[in-house]
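One structure, pasted below without further comment.
One chain of protein is taken out of this complex; the other chains stay put.
This part shows subunit A:
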Amino acid sequence: MQLDDVSLYALGDSVLVVQFSDSIGPFAHDLVMAFGRSLADCPFYGMVEYVPAFTTVSIFYNPLVLAYEDVQRQVMERLRQLDAEAAPESRIVDIPVCYGGQFGPDLEFVAEYHGLSEDEVIRIHSAPLYQVHMIGFAPGFPYLGGLSERIATPRLTTPRVRIPKGSVGIAGDQTGIYPIETPGGWQLIGKCPVPLFQPTAHPPCLLRAGDRVRFLPITPAEYRELAQDQDVQVCGDTL
């Protein structure tokens, strides 16, 4: 591939970052995915792990085995052979969401803020096929691209101390799902009954960078049923 726009830089003495573009978009995404796949399929000696993000792939390596220049050389060689067309297969993951009420305490606010009905917000939120650009912040937390501007809503003025796991939220033009209980300031519009992070599963997270996500609206009864199933498998996450 052409390497004109790719830049390599060091993040300290044990990370090398490959930056594919200055902006988020399908071009950068496909390259990040293809390069990540190449590293996953064939890790080089001394590589510890890699972290794909919006426009970068960061390679963590063992500096006792490899000097920065060695990693640089290996990465350049690999990039030259990289076939961006051979983007890895993209999975579509359906995420059931029970919107509003106790499941999404801010749905009413989001609807009012945009002068829409709650049903319209739900329809708009569950229409797109979202792109998982990267996973970060918490185990399995997806940075999703594709939220409609019609329901983009600012964060809460005062963040909540505790957001229940599975909560689906909106912050500006981002939407996402909280895989574990954390503090947070997103507008919560619904809750998903399936676990996004299960430490005993392989891999431990439901979503990975490159996946596409679709939100499927479900009823409170369906939520309870799915959450109950989950109790049998995982234990713990109850209403």
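One rule holds for everything that comes next: a contact is a pair of C-beta atoms (placed from the backbone, for glycine too) under 8 Å apart; a residue touches a chain by one contact, two chains touch by 3 or more; residues count from 1.
By our rule, contacts and distances are computed from a predicted model.
Enquirer: Assuming one chain is omitted from the figure, identify its UniProt name from "Pyruvate dehydrogenase E1 component beta subunit", "Phosphate transport system permease protein", "Cytochrome d ubiquinol oxidase subunit II" or "Biotin-dependent carboxyltransferase family protein".
Expert: "Biotin-dependent carboxyltransferase family protein"
Enquirer: Touching the absent chain in the whole complex: find that residue among A:3, A:67, A:127 or A:216.
Expert: That would be A:67, which touches the missing chain.
Enquirer: Against the chain that's been left off, what residues of subunit A make contact? List them.
Expert: The list for subunit A reads 9-15, 17, 19, 23-24, 36, 48-56, 58, 60, 63-64, 67-68, 134-141, 143, 179-180, 182, 197, 199-200, 203-205, 208-209.
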